[in-house]
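What follows is one structure encoded as structure tokens, with my remarks underneath.
Yeah, one chain of the complex is gone here, protein chain that is, but the others are all in their spots.
Here is subunit A:
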Amino acid sequence: MAVPAHVNGPSRTVPGTEASSFWRKLSEHRSALWRIASIGLFFLIWEIAGRIPISFAFPTFLETLRAFVTMTLDGSFVAAYAETLQPLVIGIAISTVIGIALGIVMGLSRFAEWLAAPVFIVLQAAPMAALIPLITFVYGIGLLAKTLAVIMLALPVIVLNGYKAVRNANPSLVAMCYSFQGNLWQRITKIIIPDASPVIFAGLRLGLAAGFIGVILAELLITPTGIGDLITYHRSVANYAEMYAAVVSIILVSTLTLAALEAFELRVLRPEKRRS
């Protein structure tokens, strides 16, 4: 999406000098350039704010960057993410499979909706951080408890989005499939799921973001491991640059994962969106 390959795009510009071809290339990547400029501006403000300084516990951008590079090279990020990603990946995988399946069933059947929807609506509204001590109480402090924390945060939004998407599938397309004698299975797989997929994927993106919140909450509240441990440890010894580097790294990982999910959706499920 960041690399538009317009064949007809620059045809209006007058061909000729070296300079015009440079500007033409530049304008092709205009949206990517604006994004980089926006991030650059943010880092600049951060650097200035760190130098004022607004708080002695607030490192500058360059200090954080140095800590980030050091921690990447000395392997502490690798070790931390090996630990953090376990409950996250397991939890998201379970939430995705159960969430989408349950959402589709609830969207198709009034009975399933009546049975399950209230539970998830309540779960989505509940402040999950308050429930984490309860999980610890029942399931201890191991991988199971952390995975459960991820699922509790990620599952409701995935289920509810899937259910609403399927319930609101375009009735005209459903009627079209019926009129061409499509059976129930064809109607679900060829019409309802592709039609609902943008909203299902929006739910997955929200679920994944919630899963990141869940795993960090679990690592901060249950037992300090992985990236949560890095944050807690560097805070306690006042290595603020390292602490911020750890926070930035989790934001980076989360953003990149979400972008990858979006790219996957465009490639696999909605080919028509790539051209627009």
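To be clear about the criterion, a contact is a pair of C-beta atoms (placed from the backbone, for glycine too) under 8 Å apart; a residue touches a chain by one contact, two chains touch by 3 or more; residues count from 1.
Convention: contacts and distances are computed from a predicted model.
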Complex minus one chain; that chain's UniProt name from "ABC transporter ATP-binding protein", "4Fe-4S dicluster domain-containing protein", "Transglutaminase-like enzyme, putative cysteine protease" or "Tobe domain protein" is "ABC transporter ATP-binding protein"
Determine which one of A:Gln86, A:Gln186, A:Thr223 or A:Asn239 touches the chain that has been left out. A:Gln186
Of the residues in subunit A, which ones touch the absent chain? 172-173, 175-182, 186, 190-191, 194-195, 269-272, 275-276
